[in-house]
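Here the complex is missing a single protein chain, while all its other protein chains stay put.
As written, the chains take the letters A, B and C, and residue 1 is the first residue of each chain.
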Amino acid sequence: MRTVFEWEQPLVELEEKIQELRNCIYDQEVDFSEELTELERKADKLRKSIYERLTPWQRVRMARHPDRPTTLDYIELVFDDFIELHGDRTFGDDKAVVGGIAIFDQEPVTVIGPQKGKDTKENIARNFGLPHPEGYRKALRLMKQAEHFRRPIITLIDVVGAYPGIEAEQRGQGLVIAECIEQMSFLKVPIICVITGEGGSGGALAIGVGDRILMLEHAWYSVISPEMCANILWKDVERASEAAELLKLTPTDLLKFEIIDDIITEPLGGAHRDYEGIGRQVKAFLRRYLSEIRKISVDQLVEQRLKRFRKIGQFQEKQLVEPKHVKLNSEVDDESGGNNE
Amino acid sequence: MRTVFEWEQPLVELEEKIQELRNCIYDQEVDFSEELTELERKADKLRKSIYERLTPWQRVRMARHPDRPTTLDYIELVFDDFIELHGDRTFGDDKAVVGGIAIFDQEPVTVIGPQKGKDTKENIARNFGLPHPEGYRKALRLMKQAEHFRRPIITLIDVVGAYPGIEAEQRGQGLVIAECIEQMSFLKVPIICVITGEGGSGGALAIGVGDRILMLEHAWYSVISPEMCANILWKDVERASEAAELLKLTPTDLLKFEIIDDIITEPLGGAHRDYEGIGRQVKAFLRRYLSEIRKISVDQLVEQRLKRFRKIGQFQEKQLVEPKHVKLNSEVDDESGGNNE
Amino acid sequence: MLSVFRSKPKFATVRPKAAKSINGKSRDLSDNLWTRCENCSALIYNKELSKNMYVCHKCGFHFRISAVQRLKYVVDEDSFRSVKPLVSKNPLNFPEYPEKIVQCQADTKLDDAILIGEARINGNAAVVGIIDFSFIGGSMGSVVGEQITRGFERGVVRNLPVIIISGGGGGARMQEGIFSLMQMAKTAQAVGKFRQSGLLYISVLTHPTMGGIYASFASLGDIILAEPQALIGFAGPRIVSETTRQKLPKDFQTSEYALQNGMIDTIVTRVEMKDLLGKLLSFHL
Partner (left out) sequence: MLSVFRSKPKFATVRPKAAKSINGKSRDLSDNLWTRCENCSALIYNKELSKNMYVCHKCGFHFRISAVQRLKYVVDEDSFRSVKPLVSKNPLNFPEYPEKIVQCQADTKLDDAILIGEARINGNAAVVGIIDFSFIGGSMGSVVGEQITRGFERGVVRNLPVIIISGGGGGARMQEGIFSLMQMAKTAQAVGKFRQSGLLYISVLTHPTMGGIYASFASLGDIILAEPQALIGFAGPRIVSETTRQKLPKDFQTSEYALQNGMIDTIVTRVEMKDLLGKLLSFHL
C-alpha cells in the first residue's frame, strides 16, 4: 500500500475522483472532458499549494517516504555500468553502505552512499541504512582508491545517522567519522556530495565534505534529528515538528547559510512519484557541477574545500574589557585568521 | 627451576661441583684453590666446546629458553624512558605486540616487538607472543607515526609466527602482514631490525623489513619452523632436528646468504645467563649501525632497502630451446632487471 | 546534552552544584570541610582533595573539574597566555540561547566552553586548549570550533605542538544547528593542516568526551591519552541502550574500554598527566 501523508489526503481524494471519472469515460459513452479538465486544473493547483508550502517537519517526513529512491536507485538512474566493491579490508563489509566504480558521461567515477532497504527484510540486512564503522572505513577506502586513480567522487547521502550500537561504539564509530572527515577534506580529486534524503549529523558529514554540496528539495540536513532535539529540549518526541522549525534544516535555510551550493528540485509530490524524472534532474545537476569543478586544478580544489569549511561559524571578538573574572596572566595577540562576523 | 638442556648437563654438573667446592672453602679452612682453578679452566673449556658447536636445532631451542630476555627486557636494558603506546585505532590492543617511544643515546626512537610472557599467566595474557592482526596494525600505526615524526624505528623480533587462530584469519592475518611488509619498505626513516630470538616466517618478516638486519647468536630465522617442516616432509615432528639442519636457519648461514648484516654475539651460554651483558652488546651494535644509517639520506635509505630485497633469489634464465611443451604464441624480450645468478 | 549520558552514580551526572563547587571560588563547598566521593562514598577532607587534584585518594575516582582548575594541574605556573576571547552569536535565532550563554558565562566565568592559549609544560612550550563541561555541556558551537581551529593555526605559525583536553558532553551545540555540525569539519581540517607541519598534537580525553567532539578533533590526536574511567564514545549510552535494547557491557565506553579496543594510546591519572605530557613534548622537539 502506498504511503499517504495526512496533508496529501485532499489531493489523493481528488486524484481518485479524477481516476473514477476517467474510468467512466471508457465505461459509458458520456463526455466528461470538461469536468475532467476542471478537476485536473484544481488538482494541479492543490499539488502546488501543498508541496511548495511544506513545513520543515513535513519535509523531514517526505525525506523518509518509504518509496523514496535509495542510493542504489540513484546509481541505476544516473550512472552506467556500476561495479560494486566491497569491504573495508580490516573487519567487514557493511551492507548499510554501498560503493564502487561507475561510468558518468563516459568517464569513471567513484560513487558511495548509505543504503536503506526497500522492505523489512532488506532493511534488516542493511541495518536500516545505519552504518557501522566498517561502512565508513569502506567508504574511506574507496575514496582513497578514487584519489589514487584520479577519479571524481560522488557521495549520495541518505542516513539518519551512524548506528548507535554497542559493537559500533566498540569499533570506534566516533574515531572513524573523524578520520573520514579529515581525510576526505584533503583528497586530490573533485568531490560532489548530494544529500538525497536524510542528512543526519556526523553520520552524514563523514561522507559530506565536498567541493560542491547539493541537496534535494525534500531532503534535510542537521546536527541532530528533530525527534532527538525535541527529546532533549522538552523531553517530548511528539514535539519534533517544533524542533524541525528551530533547527533550520531545510535546503532553503541551508542555501541561505551557504552550507550547500544548490537545491535539486524534485518532481511535484516528491522524488518517489517519478524516478525517471528525479534521475534526469540529479544527472543534470551532477553534469553541470562536475564539469565546473573538473576545470579547477586539484590543488586549488583542496584549498577551496578547506576554505569553504574554514569560514563557517558565527561569533564575535569580545570587547577587551579587563577579564577580571579569570586570573589569566595576560593576553597575546592573535595572528591567526578566521571569519569574524 | 632453571631450564637445563640435555647438552648442558655435563657443564651444569661441573658448575655445581665448583659451587660445592667454593662452599667448602668457606665452611672448612682447607685450601682447594688449586683444584678450583683447574675445575674452572675445565668448565670454561667445556662451555666453549658446547656453545660454539651448537647444532641448528639446539640453537632453536636456545632461542626458546624460558629465561631468555623478552622484548620488554631489551627495552629496559637498552633504552631510556620508554613510553608504551597502545592500540591499532580500529579494533583492539594486542598484548602480544609492544611498542612505543623510547630514548636511545639521547634521541627518541620508536621501538616495536612481539612480546612473550615470562610465566604461564603472562603468556596467556600475551597469547604466547603470537600476534593477531591488530598487533600488526598497531606496529604499522606506530611505524607510520615514527615516520611522521622522523624517528628511527627499531624492531625487536622474537616470534614463532603470526597466530593461526580463527579470529586472526577472520580479521585478515595474511592481508595485514602483506600491508606491513609493503608499507614498512617505503618508510622514510632509518629502520634496524634485530632478531633476538625466534624469527618465524611471515610473522617475523612483517616487522623485519629494515635497513640493517641484525641477529643474535642463538636466534633463528626461517620460512617455516623446523617442526612444521618435519611434519610436512616426513609427517614426523620428532625429526625437527633434521629439518633445522636443512632449513639453514642459523645466523651464520643467513649472514653467508646476505639475508642479515651482522651477528650479535651472546654471553657464553646464552643471553639468559647475563642480561646486563647482552644488553650492552645489543646497545653497542644498535649504536654502531644506527649512526651508520643516520648518515644516509632517507630517500637513499629507501632505495637501498628496496634494492636489498630486490636482489634476493637464486634462479637462472632458461636456455631458449623451442618451448614446444606449452603452446605459447611467442616470446618477447624481457627488459626488466633482476639478479640472474 | 546531559541527558544522553547514563546516570550511574559513578559518573555522577555531576550535579550542577558539585560541578560549580570545584571551580575554586564558588561558595557551596568552601563552607564545608568534607566532600563525599561520588564513587566510593569515602569522606575526603577538602584540602586533601584539592591537594590530590580532585582525585579520590581511596578509589582513584576523578572528580570533574573546571577548565581553569585543570589548567593549574597541567601547565607551569604563570606560563599560560590566553588567546583573544570570542563570544557566541545566535545564528539560528534559537529561543533562549543568548540567555543560556549569559547564564553560563556568569556561572563559569568563561566566554564559552573553551579555555585556550599558549603555555609551558615542564618547560616545554605548547598551545593548550581545555574544554569546560560546565558551559552547555562543553558542546562545540562556532566559538569552540573557531578557537580550536585558531589553536592549530597558531601551532603552525608559532611552530608549537598542540594539546587539547576534551571533556565536552554530547559534543554538538544543538542551538547552533548546522553551524555546530560544521565545526566538526572545520576542526578536523585544522588538525589535518596542522598534521602537514609535522608538529605533535596530543589529545587528552576526560569525562565525558562524546558526539561531535569525539568524532572530530578529539580522536585525531597523534597521541591520545585519557583519564581513568572517562566516558568516551560517539552515541550516548542511553541512546545505545534504547536503540539496541541490549544490556550495555559493564565498562562500556570507559577509557579502559577504549584502550582495550585499540582507540587510545594509554590511560593516565590526573596526577601523572603533566609529567607525561611534558615528557611527550620533550620527545618531539
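Here is the rule we go by: a residue touches a chain if its C-beta (ideal position, glycine included) is under 8 Å from a C-beta of that chain, and two chains touch if they have at least 3 such contacts.
None of these values were measured; they are calculated from a predicted model.
> Using the touch definition given at the top, which of the shown chains does the missing chain touch?
Result for the missing chain's touching partners among shown chains: A, B.
> With the full complex in mind, choose from A:17, A:89, A:118 or A:239 the residue touching the hidden chain.
Looking across A:17, A:89, A:118 or A:239, the contact with the absent chain belongs to A:89.
> So which of B:139, B:181 or B:278 would be touching the chain we can't see?
Among B:139, B:181 or B:278, only B:181 touches the chain that is not shown.
> Can you name the residues of chain B that touch the chain not displayed here?
Contacting residues on chain B, toward the hidden partner: 162-166, 168-175, 177-179, 181-183, 185-186, 201-202, 205-206, 208-209, 221-224, 228-229, 231-233, 235, 246-249, 254, 257, 259, 306, 309-310, 312-318, 320, 323, 325-341.
> Can you list where chain A touches the absent chain?
The missing chain touches chain A at positions 81, 83-93, 101, 103, 108, 134, 137-138, 145, 148-150.
Note that only the chains that are shown with their structure count from here on.
> So which chain is the furthest away from chain B, centre to centre on CA atoms?
Checked the centroid distances; the maximum from chain B is A.
> Which chain is the middle one, judged by CA centres?
C
> So what's the Cα centroid distance for chain B and chain C, whole Å?
Distance between chain centres, rounded to whole Å: 43 Å.
> Between chain A and chain C, what is the gap in Å from one C-alpha centre to the other?
31
> Which residues does chain C have that touch at least 2 chains other than itself?
261-263
> What residues in chain B touch two or more of the other chains?
In chain B, residues 89-91, 137 touch at least two other chains, as defined above.
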